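Working notes, beginning with the structure itself.
All protein chains but one are shown at their positions in the complex.
Order as written gives the chain letters A, B and C; numbering starts at 1 within each chain.
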Amino acid sequence: MTDKSKEKSTEEWKPKIIAFLCNWCSYAGADLAGVSRIQYPPNIRVVRVPCTGRINPFFIIKSLAYGWDGILVSGCHPGDCHYISGNYIARRRFAILRDLMIFLGIEPERLNFTWVSAAEGERFAKIVRKTVENVKSVGPNKIFNKKW
Amino acid sequence: MNFEPKILGFLCNWCSYAGADLAGVSRIQYPPNIRVIRVMCSGRVDPKFIFTSLQVGIDGIIVMGCHPGDCHYLEGNYEAEVKFKMVKLLLNLVDLQDRVHLEWVSASEGVRFGEVVTNFTESIKKLGPSPLSGENFDQHLFEKLKAIELAADGERLRALVARKRIIMEEGNIYGEKISQEDLDEILISAIEDEFLRQQILLKLKNEPLSVKDLSQLLNIDSSVILKHIISLKARNLIDYDKIEGITPFYQKL
Amino acid sequence: MSINKESEDEPIRIGVFVCHCGTNIGGVLDCEELAEYAATLPNVVFSDHNLYTCAEIGLTTIKEAIEEHNLNRVIVCSCTPRTHEPLFRSICEEAGLNKYLFSFVNIREQCSWVHMKKPEDAFEKAKDLIKMGVARATKLEALETIVVDVDPSALVIGGGISGMNAASNLSKQGFKTYLVEKEKNLGGLLNSLYRLFPNDQESSELLKDIEGRIQADKNITVYTSSMITSIDGFVGNFEVEINQNGNSIRIKVGAIIVAVGATPLKPINLFGYDGKIRITQFELENVLKNYSLNTNNIVMIQCVGTRNEERMYCSNFCCMSALKNALIIKEKNPDAHIAILFRDMHTPGIAYEEYYRRARESGIIFIKYLPEKPPIVEENKIKIYNEYLGTEIIIPYELLVLSTPLIANEDNKQIAQLLKVQLEENNFFLEAHVKLRPNDFATDGVYIAGSAKWPVDITESISQGYAAAARASTILSHDTLEVEGAIAYLPEEYKDLCRGCEICLKLCPYKAIRKNEKDEIEIIQVLCKGCGVCVASCPKKAIKIKHYTNEQILSEIYAFGGIKLP
Partner (left out) sequence: MNKVGAVLVVGAGIGGSQVSLDLAESGYKVYLVEKSTSIGGVMAQLDKTFPTNDCAMCIISPKLVETGRHHNIDLIINADIREASGDAGNFTIKLTKRALYVNQEKCTGCGVCGQECPIEAIDTFNEGLSMCKATSVKYPQAVPLVYYINLEKCIGCGICYGVCKAKAVEYDQTDREIEINVGAVILAPGFDEFEPDSIKEYGYSKYRNVVTSIEFERILSASGPFAGKVLRLSDGDIPRKIAFLQCIGSRDMKRGQPYCSSVCCMYTAKEAVIAKEHFDVINPTIFCMDVRAYGKDFDKYIERAKNQYGVRYIKNRIASILEMPETKDLKISYETEDGKIVEEIFNMLVLSVGLNPPKDAKKIADVFNINLNEYNFCETNSFNPIQTSRPGIFVCGAFQGPKDIPETVTQASAAAGAVNVLLSEVKNTLITKKELPEEIDVRGQPPRIGVFICHCGINIGGYVDVPAVTEYANKLPNVVMADRNLYTCSADTQTIIKEKIKEYNLNRVIVASCTPRTHEPLFQETIREAGLNRYLFQMTNIRDQCSWVHMHEPENATEKAKDLVRMAVNKARRIFPLQRMTLDVTKNVLVIGGGITGMVAALDLAQQGFETYLVEREKELGGIAREIYSTLEGDNVQEFLSDLIKKVKTQENLNLYTEANIEAIDGYVGNFHTSLTYGDKKIPVEFDHGVVIVATGANEYIPTEYQYGEDPRIIRQSELEEKIYKSPNELKDVKSIVMIQCVGSRNEEHPYCSKMCCAEAIKNALKIKELNPEINITILFRDIRTYGFKEKYYQKARQAGVLFIQFNDNQEPEVKIENGNLNIIVKKPDVGDISIKADLLALSVGIVSSRDEKEELAMQLKVPLNDDNFFLEAHVKLRPVDFATEGVFVAGLAHAPKPIEDCISQAKATVSRACTILSKDKIEAEGKIARIDPTRCTGCGLCVLNCAYNAIELQEDRRFGTIAVINEALCKGCGACSGNCRCSAIDILGFTGEQIFAMIMGRE
């Protein structure tokens, strides 16, 4: 690491986090946070997907490869899935993915999987805060050198 | 010891300040305790000025404007009156209401200006030094006054007061006139709410506190505190901090 | 425009000048010591004391000190800013200092003179006042005065006697004048009058004279049968749209005079009014024009439909009209029996009282009636209770004349809205101040004359026309208009705070605040007078005021309180 990049990392570093939200619960929860004007850090960029079940593990890996500092995946609470069982499938999938990523040397703090319901605006904000904190705690994504 | 109160006067440029000048020209003698701040119109006197004055230990504050109907700016003194009424109501909450006074003095009333200042100075002398003056001022009261200032400075009370006169005199948007009493009732309840909320916020500024802590510190029933905690939370001014045992703590955002 | 000596980085350098004012101040306060005290205050780099600061030598001292000590704030501690501020401000400007960087401390009217017997306390007070003045001066900012161009032309609304005189007067001063009349002819009520009191001139004569002058005047454009449809802009720069018979005409003027006059009341359902043998005083004028009266018994009733609950005002000229017309009848037909039933005769001034005397001498009978016992009008007689006799009198009549008041025009409301000016409770126009600004509106650049404001007679109408013209010329005679710099404004960085609640807009007495086409609050600088009510009321605290900022006032409070708050 050069001195210059060191310098850069010490100044106000704003982690970029990509969030995959399921359309029916978490996206609605994020909307509710907005309607209730609950403030949270502006580091996340949301990609709306129909269901967490739709999230290919590849999306996560690619996101890291493209230099996002952290990932947030949020779906319906267990049992609340609009598509009956999609979130269960996602849960199993991410449990494995997480192990794999940790095995690859990726800090688990970058990978944040959670549930947020349509009534949990406050919780959504809290989770974003927590996610940003988590990602901040491990610093910029350096595992993948690819920059845009 | 002879108590010489510090008195601050806010005088409108066109009537009262001229009246004070006339008192001078006429060599009318009055107690030298008053210091004057000239404003263009008594309507300019932001309630904040009065609360700040009390906070810095001034013993008495008098606001003077043109007589009703004489305002150089047509109706600024009426606005001053409405605002002053709120100031009184707020100061009632901490028993400082007698330290402020509103009076109309015209440019020709030099003698009267002298009388008004004399009387007000006397009344403040009788009250004795402000509990907020001196080195060992009442910290508790100071904080309460700060809360009052913030309450008066908040959007809600400012909006209510700014529209009060129109609603009373010209009628509201439905074309009805609401009586002073009814509006005062609404205003008083808003004042009480905002005062308490600001007190809570001030307390939370220093450290996270629980409802029970706040209840004890402010000597207000804890269920009432909780009610306002909910309102403050809904306004995103405070949030949960932590839970100790079974007691949630709140922090200011 | 003065050079702004202050720049952001420049440290604040205050000069304090304490005035002895002969012995006025110096006799009570130790000015030298005050000057020394001032020197100890933060940011004060220079202090001095003079015998008369306002004298040439004092002023020179200030100028020199500004130069020498590179002062960027000047404080004079002397008399009252109300009289002397302009002087010191101009001295500062001459020395290249923005006039708003000058501050005044009143230690004479409000200190030495009023606490002569307590010089020690007065001294302490003076110190405090200086301390407060210095604190305020530290926070002062240089302000620019706003200059707007003035369109040297005027619009007069209403072509009656008042409006015509105003127009003629303005034109004579060299201002292009537009005279708008809603009727086909100029003249207004003059058209319906016969002779005029107190000189018994024929109305038509007067009308012919003035109308001739107006029509001949190239500087006056007359629009008859015309209505104002819109008025935009502000003092010096009004944009007016006139509708003449369906054609739209747009003009630009610097000032506007409202001289729309008033309308005589038709006393429907009062005293048996029928327009034939029971007519109004105005209708009588017409009868008198080509004298066709062959009746001997004439009764006049005063205060018909006025000074009652519905119209709590006196119409001012009706007593004189009645006297005048009665005398005309007497003149034509000395045998006529005329009785005037009145409540109070209003004949102010020498000429008018003279008229009254003549009427009495000519044998006209005056009978007072009480408002609670008004005359009872029957087929051809009138019953009236006489307070002095304690009985009812019966008077036969062939012609009954009712003196009715002028009432506000129906379209006053509409015009008021266009001009954003106020009406009073009877829908007459409301002047800015009844005593001090009788022909001004609160809105700058708009003036009022004649019966539009209040029923007045011809004489008064003419003088008000002149007065309004004179007021308008104070604006029009300048190429540009310098507007007060200490005004309210919505700073760019606070614009986002504003939610558009319109509280300020409703409170502003000068209509200086409006919502623009983007639905944003906008303060029209030239209209603002800087009273600060909007600032003290804005719930979002988005509106600020210059020269009386919160920071400035609070700094004074802190200085006095002696505690520095965080």
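Basically, a residue touches a chain if its C-beta (ideal position, glycine included) is under 8 Å from a C-beta of that chain, and two chains touch if they have at least 3 such contacts.
Computed from a predicted model, the values in this text were never measured in an experiment.
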Displayed partners of the chain not shown (whole complex): A, B, C
Per the touch definition above, residue among B:Leu11, B:Leu183 or B:Leu218 touching the missing chain: B:Leu183
Residues of subunit B (touch criterion as defined above) contacting the omitted chain: 155-157, 159-160, 163, 167, 171-174, 176, 178, 183, 186, 190, 193, 210-212, 215, 222-223, 225-226, 229-231, 233-234, 240, 243, 246-248
Touching residues (missing chain, whole complex) on subunit A: 14, 16, 18, 23-25, 27-28, 30-42, 45-51, 53-59, 62-63, 66-68, 76-77, 79-80, 82-86, 89-90, 93, 117-123, 125, 148
Interface with the undisplayed chain - residues on subunit C: 496, 499-503, 505-506, 519, 539
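In the analysis below, only the chains that are shown with their structure count from here on.
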Gap in Å, rounded to a whole number, between the CA centres of subunit C and subunit A: 68
Intercentroid distance (Cα basis), subunit B paired with subunit A, Å: 49
CA centroid of subunit B to CA centroid of subunit C, Å: 34
In subunit C, residues with contacts to at least two other chains: none
Where subunit B touches two or more other chains at once, by residue number: none
In the complex, subunit C residues that touch subunit B: 80-82, 106, 108-111, 113-118, 121-122, 124-125, 128-129, 132, 432, 442, 486, 501, 503, 506-507, 509-510, 529-533, 535-541, 545, 548, 550, 553-554, 556-558, 560-563, 565
Residues on subunit B engaged by subunit C in the complex (per definition of touch): 4, 6, 8, 13, 17-18, 20-25, 27-41, 43-49, 52-53, 55-58, 72-76, 79, 83, 114, 153, 155-156, 158-159, 161-163, 166
Touching residues on subunit A, where the partner in the complex is subunit B: 36-39
